[in-house]
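Notes for the one structure printed next.
Only a single protein chain was left out; the remaining protein chains are all shown in position.
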Amino acid sequence: MKIGVFICHCGENIGRTVDCPRVAKACEWLPGVEVSLDYKYMCSDPGQNMIKDEIRKKKLDAIVVGSCSPHMHEKTFRKAAVDAGINPFLVEIANLREHCSWVHDDIDSATDKAIDLVRMAVEKVKRNVPLTTIEVPVTKRTLVIGGGIAGIQAALDVANAGYEVVLVEKEPSIGGHMSQLSETFPTLDCSQCILTPRMVEVYQHPRIKLMTYSEVEKVEGFIGNFTVTIRKKARHIDEDKCTGCGLCITKCPTKKKAFNSFEEDLAYRPAVYVPFPQAVPNIPVIDETVCMYYKNGKCGMCVKVCGREAIDFNQQDKIVTEEIGAIIVATGYKLYKIDKKPDDSPIKGYGEYGYGKFKDVVDGLQFERIASASGPTSGEFKRPSDGKEPKKIVFIQCVGSRDESKGFSYCSKICCMYTAKHAMLYKHKVHDGEAYVFYMDIRSGGKMYDEFVRRAIEEDGVKYIRGRVSRIFEKDGKYIVRGEDTIAGMPVEIDADMVVLATAMIAQQDASELAQTIGIPYDKYGFYNEAHPKLRPIESTTGGVFLAGACQSPKDIPESVAMASAAAAKALVLFGSDKLEREPVVAYVNESLCAGCFACKKVCPYGAVEVKELKDRNGVVYREVAYVNTGLCQGCGTCTATCPSKSVELAGFNNEEIFAQIAAL
Amino acid sequence: MEELRKHAKELLENKTVAAILAYVEAGPQRTKPAIITKPEDVSKMVFNEYCLNNLAVYLTKARIKNLAKQNGTVMKLGIVAKPCDIHAVVALIQESQLKREDVYIIGMNCHGVVKDFGMEFSGETLASKCVPCETHKPLYYDIVLGEEKQTPAVSDEVLAKMQAIEKMTYEERFEYFKKEFDKCIKCYACRAACPLCYCQRCITDKTIPRWIESSPHSRGNFAWNVVRAFHLSGRCIGCGECERACPMDIPLSLLNRRMTETAKEAFAYVSGRSIETPTLVGSYDVKDSDELFM
Partner (left out) sequence: MKEQNWEPKIVAFVCNWCTYTGADLAGTSRLKYPTNVKLIRVMCSGGIDPVFILKAFERGADGILVSGCHPNDCHYNAGNFHARRRWTFFHELLDYLGIDKDRLQFSWVSASEGKKFVDVVSKVVNDVKAMGPFKGYEQLNKEFMTEFPDVSGVNNDVIIKEGEAV
């Protein structure tokens, strides 16, 4: 076997601490090395041509490039090798930059190490086996998980490009948090008015299969070829028959047993309900936990009034499987509920603010409902306790955000803006009212954002106080908000009628479970991790799974929408070709040696190991052995280390290759 | 004994089993394994304190498996098994080497066996594996036979030896084991006697690449014994057959026992106790200790 060694100086980057000519000279004498050269920039065109020429001239079988990390230029050099007629997997990279020149100072020892690294690579490449890339087909269907604004946008973009979409939403209606909002900053246009047309478009789109009140249970497969299992929870109403007339809702006698979660628990709902009037689909759900029928088998009022016989108390959850090529995760966020934390909860909450104790201490989303024209107060500012108009409201920002001791260290990003909006909306309706805002910093980066906050302060007269609130207590029918004005350097006390807490945006409660179902990593807060914080912010590290919206980190509407469109574009990139190429780094079994203990099958994270029956010439099974489905195998090699008889090997990293590297140490 | 023979005869006569792996008399205070296929041979079967072999080792052998295949139908194989031997059967089922329905377990109540043939059974001659034994009654069986008797209580010498080794310095320990492993002649009797060494080709026999140096040298001996012990970690059921088979008297149970203790301490797992439990190597728990890792 003839091997070529090429040592790159990377300008000064390697050359400064590694004596490249000395490395090249030393490697000439390694067994099997035909030619060993160094050059200023191996990745440049002249450098690559040098490699190609040497391969052709010396009829090389394999090459080793001593350069930067294989994560940088392995592809480049593999391509050069292919151009000159060698298999791309007969190329090995010795990492002389990140693992040698950049981390060491002493030229002598760094050069010695560089020679060792090249020698290890040479020994490995001698054992490398030519491999061919694997082609897998692409199912051109997208699964969007979450039907908030991000999910809606992503689904519409993909569907409008001509591909089928399955949109799964766990609530009975799509719309997400945006449908709860009153007006949106910085334009103060009505949230429902801009969202509802999109929701209807999703519902009517011929290429979107909408599955509300459904949850993803299992994701199997890999990029381009996922099989997704979805649980369609029982609505107890036949979706095909229901016309959405709402008679069952108005006649339901169980009116005040359950809080309306869409109204953030500020109102009640019947046992049979749609979350809100504009819900899509406009099909009610029967809540088993409060419905009289499930308690004592009586009532059945809805059955009597439904002219379409759509009520079905015996309906069961349905399990649906879908073949999917790309997954867009857009599961959004939830608000940090700061009351009644159980003692074992990692977040301790803000008991001193009296949330959950004082009825008029509300959080941001509750205030949105109070401010909303479709809300429980029809848009009149009435406080929850007695329905009176509050004359003095205190807004507190950063409740749970930027607070490591009681909440989370990150900034929730949208609270500065929505608090300004809340105060502004209040001042617009209650002209004689007073609005105070306690803030830490005002973070209003964004188009027209800072202007918006200035307007709240300057035109609408919202009073901003820089400082934290230490305590809220009740006195003479008022809520005394005691805090500190850090600019004036003195304590302040405000006797408010109502307090609004801008609580932190946090990950959905079941975010980590879903992440494990899909197989994507998440951070310590439960937000999903992007593949690269700067250059791959949309992709998860799992191929074919993309992220959109606040499930990745706190985001406002325009950012969520932009990210959703980007995720859709990423899915469409995937659908641009009929076949996907993947690296042939997959495991394979030596069937004659396999004893069939199936330890490999047990450890495989992808279920890629299957049972294969070996039959004799009469068709009688004489042994069962393991078999690797290369379509499912992702090439981790856990099976190879588990196999006691070493009957399974990982292509590209087989044991012979690794032993050779160890032997060359 | 009569009960055992009677039952075995019935099994063979009504064709419940194709053959029975059993013990037969082989001189005074000595038995040997036998494959009983004819009803008239059951009179030779015995069960006593000299039934040392773990017969489960034969269950995975192709020739014995083929006995069960007669005229195109698969019959069961019978096995006379001590409770500890049944652990091996369970482990084999867990590791897909056997199906429960393929084997008819004649479970024997057991109060211990002797260290070696020709010894009078007493506390002094009790086999070391029987000292810490907790299962005197079979856990899985198709029938249980034999009388229940008290096992003599004696001190656990293997455990004491193990603890003594743990008190040594690293150098002393290395020297101790190096000396023990140096005796190894690579006859692989330990492997042949082990019911859980069922690989088609053992790692030590693999030459491309060569995993373990097979030369008669302490470096290769060291590697072989480390890998043998590691491959049985969390799997060894402690029948002690490897040590009994070793012609050079290498104290292999010192290794096996240590790994069994680790499985117990770190993962609360005892091998071969339940068919339904996933094998230790082959499953994981997110809550496994992370102490080892920086």
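A and B label the chains in the order they appear, each numbered from 1.
Throughout what follows, contacts are C-beta pairs under 8 Å (C-beta built on N, C-alpha and C of every residue); 3 or more make two chains touch, one makes a residue touch a chain.
Fair warning: this is a prediction, and the values are worked out from it, not measured in the lab.
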Per the touch definition above, residue among A:Glu12, A:Asp106 or A:Asp495 touching the missing chain: A:Asp106
Residue among B:Glu10, B:Asp116 or B:Glu172 touching the omitted chain: B:Glu172
Contact partner of the left-out chain, one of A:Asp19, A:Glu54 or A:Glu123: A:Glu123
Touch criterion as defined above, residue of A:Gln153, A:Gln552, A:Ser565 or A:Gln634 at the omitted chain: A:Gln634
Residue numbers in chain A that touch the chain omitted from display: 1, 31-32, 69-71, 95, 97-100, 102-106, 109-110, 112-113, 116-117, 120, 123, 126-127, 516, 519, 521-522, 541, 585, 603, 605-606, 634-638, 640-642, 646, 650, 653, 655-656, 658-665
For chain B, residues in touch with the removed chain: 165-166, 168, 170-178, 203, 207-213, 215, 217-219, 222-223, 226-227, 229-230, 233-234, 255, 258-259, 262-263, 266-267, 280-281, 284-286, 288-290, 292-294
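In this section, only the chains that are shown with their structure count from here on.
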Cα-centroid distance, chain A relative to chain B, in whole angstrom: 49
In the complex with chain B, residue positions of chain A that touch it: 592-599, 602-603, 624, 642, 644-647, 655-656, 659-660
Interface residues, chain B side, partner chain A - complex: 95-97, 198-203, 206, 208-209, 211, 231, 278-279, 281-283
